[in-house]
Structure formats: C-alpha cells, structure tokens
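All protein chains of the complex are present and in place, except for one that has been dropped.
So that you can tell them apart, the chains are marked A and B in the order they are listed, and the count of residues begins at 1 in each.
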Amino acid sequence: MSGFFGGLDIGSATTKAAIVSEDAVLGHAVVATGVHCDETARNLMNQVIEAHGLQFGDLKGVTTTGYGRRLVSFATGTISEITANVRGAVWYGQQGGRQIRTIINIGGQDSKVISLDEQGVTKNFSMNDKCAAGTGRFLESLARILEVNLTELGDIALEAEVPIRINSTCTVFAESEIISLIARGRKKSEIVAGAHYAIANRLARMARRVGVVDQVFFDGGPALNRGLVEAVENEIAAELYVPPDVPQVTTAVGAALIARDEYLYGAETDELPKARRMNREAECNLCP
Amino acid sequence: MNVQRLRLISQFVFFVLLTYGGLFAIDLGSRMPTFSCAFVPDNGGSCFLIGFQHMLSRPLPEFLGEQGIRLLKSLGIVALWAVVINKAWCGWICPFGLMQDLLTRLRNLVFIDMSRFGWVTRKRYKSVKYILLALLILIPLGIGNGVPGLSRDWTAPFCQMCPARPLMPLFRGDFSEFHIDFSSWPGLALTTIAVILVGLLFTSAFVKRRFLCSYCPMLAVLSLFDKVGFLSLNKDGQKCTRCGNCSRACPMEIREIEEEKTLSNLVTQDCILCLKCIDACPENQALEARFLGMPIYTASAEGFLKRQNVDLLRLKRKKKR
Partner (left out) sequence: MKAEDKKPSRRERLAKKIKTNLSMTVRELFEQIDEDRSRPKAMAYFDSIFKNFTGGGENVVQVPEGQKVIGTYCVFVPEELVYAAGAHPVRLCAGTYESSEVGEEYLPDVACPMVKSEMGLETMPILDFYQKCDLVALPGSCHWKLKMAEMLEERKPVHVLDVPRIKERENSRQYWLEEVKNFKAAVEKTTGTRITRKTLKGAIRTVQAAQVEVHRFFELRKAIPAPILGRDALAVMNAYFYDDVSRWAAALAELNDELEQRIAEGVHVAPASSARILLTGSPMVFPNWKVPMIIEDLGGVLVADEFCTSQRYLSDMVAMDEGTLNDMMMAIAERYVLPCSCPMFSNTLERRDKLLQLIEEAQVEGVIYHILKGCHPYDIELKMMEKLMQDKGIPMLKIETDYSPQDVEQLRTRIEAFQETLRGRRRVQ
C-alpha cells in the first residue's frame, strides 16, 4: 500500500486541503478560514480523507503553508506559500504538458509573481503583501457593492464592450469610486470589467519587475474568474494557463507534494536547529 | 624579512660592488643601465651612457658598417640587462637611488614632512626624462655630423651634467670630478648644472622622495622594457578597495597603482619596483610581484599588520592585567 500525504494552505480568506498518493492527486476541498484555524483545518482534512475512505493515521505527512501555517498542531512540516505554489504549479504544468516559467497568484489578501528557471526552481519573486489592494478581497468588496454573486463577476465583465477606467485598486478608495460610478448610471458590466483591468494592470507592473517568460501559470481563487483571466492576459500580453477546475488548491496540492517529496527523498528541513524556531503565535492580519 | 630592509641591503651590496668592485677584480662590464659612474676609478661595473654617447658622435654613414654593429652589440647588452632586471635597477641597485633613500631615512628620523606634487604637475614633468634622453642621443649625433655650434666641447653632454659624475668618485677619495669646467662655455654650463644637481640631491631629499629620479633619462630607457621585463608588478583589480595606501606610499607618486583596476601588469613608466605599494596593501593578493610569472612577493592582510608594527601581543598583555 502506498503512502498518502496531506497539504494544507491556510490563507486569509479560505483554507484549502489536498491529499496526494505517491503519484496522483486524490482529492481536495475548500472552506472559509474562520477564527479557529487549527480546528477548521483538521475538520477539512478529515473531510477529504474520509471522502476517499481513508483514516487520518494513513497520512505519512502533512505540510502546511499560507499565513496560518504555524497555527496547525498536527502539521509535520511547514513551507512558505511561494515554494508550495511553485511545486503545485510545476505539477499541474506537467499534467497539462507545459513547462511553467512564470506563476501569477492572486490570493485573498496578497498577490505574487514568481519566475522559475528551466529546472522549475524559483529564480525570483515579487510580492504585494503590504495591503489588500487588487487582491481577492478587492473582488469580494466589488461584488458586495454591486450586489452580485462573487462567482458571477467574470461573466458580467465579459459582457462589457469598453471597460471604464478605475484608478484605484485600494479596497477602500475603489469602493467610493465605484459607488460614484453607479450613481452616474454606468453599466454594471463596464464597471466590473474596469475593476478587473485595474487589478490586471497592477499585477502586470509586478510581473514586469520579475520578468514574464512563457508558459505563464495563473492560480489562486480569483483565477476562476474568466473576466479577470482575460484582463490579465491583455495586460501582460501573454497567454495564461489556468489549471482546469483547481486554481484555488494548487498551493495546497503543492504542500502535499512537498510532504510526499520529503518522505520519499528525505528532507533537510528537519535538521534545522529547532530551538531557534519562532514559537510565538503568528499574527493573522485579517483585514480590512 | 622586511622587503624594504632587504632592498636597502641590496642597494648597499651593489653600491660596494660597483664602486669598489675593481679593487677585488670584479668587473660587470661598462654596459649597465644604472648610475654607477664610469668616472669612479676601478669601478666594478659602470653606466653605459658615456660609451653610448661617444659611439653616437660619428658621421652617420659609419653606422652602416662596423660602428653600427658595435653600437647594436652594446645596446643588446643593455637591453638584456633591462629585460632581466627591469626597473629593479632603479629601486634595488642604483647607487644614486641609495643616496636618495638614505637621505629620506634621515629625514624620517628627524620627522620632517615631505611634500607632494600636484597631480597635473606630476604628469607634466613626466616628459622631461624623454626630452633628456632625446638630447642625449641627438647632441652626440650632431657633433659627429658637423652640425654648426656643436663642437667637441659638447662631448658626452649628459655625463657632463650628470650629478653622479662629481658625486660618486668622492667615495673613492677622488675629488677631481667635483669641479666646474671653465675651459669652454658648454662645459661651464653643463658642469655647473651637475654641481647644482648634487646640491639639489641633498636639499630635495628633505622635501621630496626620489626627487631626481622623476627626470632621469635612465628611467626613460628602462621604461621601454616595462612590459617585457622578467619582473612584473601585478594587480587584481577585483580585490582592490581603492584605499589609496599604495599610491600614498609610492616614492614616485604613481597614481595608476591605485586607479587602475583592469590592467594586470602595473610596472608603469615611473615605477622603480621598490615594492613599497605591496608593503602598504592590506588586501590579500591584491598586489603581487612576479619573476617570469612566479610570485615572489604578495600583498596580504597579515603582512600588512606586521609591517605596520601592530603589536599583536599588546592585547594579550592587557587582558592579563
């Protein structure tokens, strides 16, 4: 019987869990992060495990990643979301027969662009972790103001002929800008498309700093949004590869794969001097 | 072994060898590119310039025959000396250099400050030695070919004005050259210059280091062999921090040693290979003297400390107290 490995990505908005066997991704699930990271993570992981008729004890390792990675008591290892994201993207790239050289990720409260070398090793990365501008959080507030469902945003955006320019991607400022546009009677679709372009423009600037090389991988929850995918493709002038159905869980899958790699090929992280590991509670900067 | 002490010893040995060598039947020949004056009786080897000037004062057609071959042979020996020993002639052998270095040491003993040239001035004076070298060749040629105004009184004009001529025989008790020649006006002018230069040697050493060397036509001759000499002074620009210690220590005030970061061989026009720059360099392997590519003296942090006389025991003693 081969081993099973779990990966958990505890983001600011959602927690993602995935399990892999030695050669395949078995399953994954997503849930809102809530207050008790540890409990949420355990329940979610159990849910995925049970769906496959396994038991918790069957897991040979669980690697956690994301902002809450140090808050999970049953983790056997932690990894930064950049490395986990890379591992997941490279895996899904191989599944789709593509060599991934650039990764664009939009998360709940940050966004990042990672460039990889030919071997799939991180070469450089750029991260916007200072504020939630132009992230999933921004899309959420956009949907709320326009009184539409978050999942509908993409289709609404595709209806627009010419998007309206929206200058700010700051969640707070954009809100008032959008409200004034609604008051002036602008079409919803044009506002939504404009907002997508604003996000895409911001991402493109980050991507230019790192350098965009084909094939570009696009993941994170907002990658499910077709309107945003089109806007980003336009702004960075490159085709995006969005893993079908799974953009939200690539990082969790990556973490699970890292647990697998470490089990199969040996880990070096375990040798780290444990005494110097931070054991204080990590801050969970839930915003706004 | 402190390289500067070694250099002083070498200068002394050669001074004795060249000035008194004749007494012990030592003769290194009279084709040496250094200021061991031919006027020193029974010298152990002498400067090639006097013979060179004499050979040049012949009608031009003669150079096509035997005279030309003699000249070439003579220059060949000089070139050989220059290639093998390079600028170390100036820093390690030249008795006239020794005089200046000794006077500098005397100045240091009494803590008299020296002065430095401005950078532009220093550069401007660089050409003087080449002008002197040109005159040293052209005047004898002029004499041999009947150029009006150049009588036999101009013979060996450089030797007449060279301060080594009146000075060096003094060490053998020979005062005959220490005079001003009133017999002809060229003689009067040139020998007066020589005596003034002797005076300048003693006074300038209390103001500047190796003052006269900057104008020395022998340096001009040797500088022709800078890049082909067996001895080289190499720099690894990447290791250099441009701290300026080397150019501050350089008695010839050479700037390139500090500024140059790409060129490898830094035996420049005025370099006398005294290696004081390597003494002053605190960076491991930034500067290195080589003989035929083999390292003979390399800059190091440890060596720097030793030469700075940093008392390494001082700390330990303090700790115990």
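The rule is simple: contacts are C-beta pairs under 8 Å (C-beta built on N, C-alpha and C of every residue); 3 or more make two chains touch, one makes a residue touch a chain.
Predicted model, so just to flag it, every value in this text is computed and none were measured.
Listed residues A:A13, A:M127 or A:I182: the one in touch with the omitted chain is A:M127. Residue in contact with the omitted chain (choice from B:L103, B:I254, B:V267 or B:A280): B:A280. Although one chain is hidden here, its contacts on subunit B can still be listed: residues 108, 111-114, 118-119, 237-245, 248-249, 259, 280, 282, 301, 304-305, 308-312, 314-316, 318-319. Remark: the residues of subunit A touching the chain excluded from display are 67, 79-83, 119, 121-125, 127, 129-130, 268-269, 271-273, 275-278, 282-283, 285.
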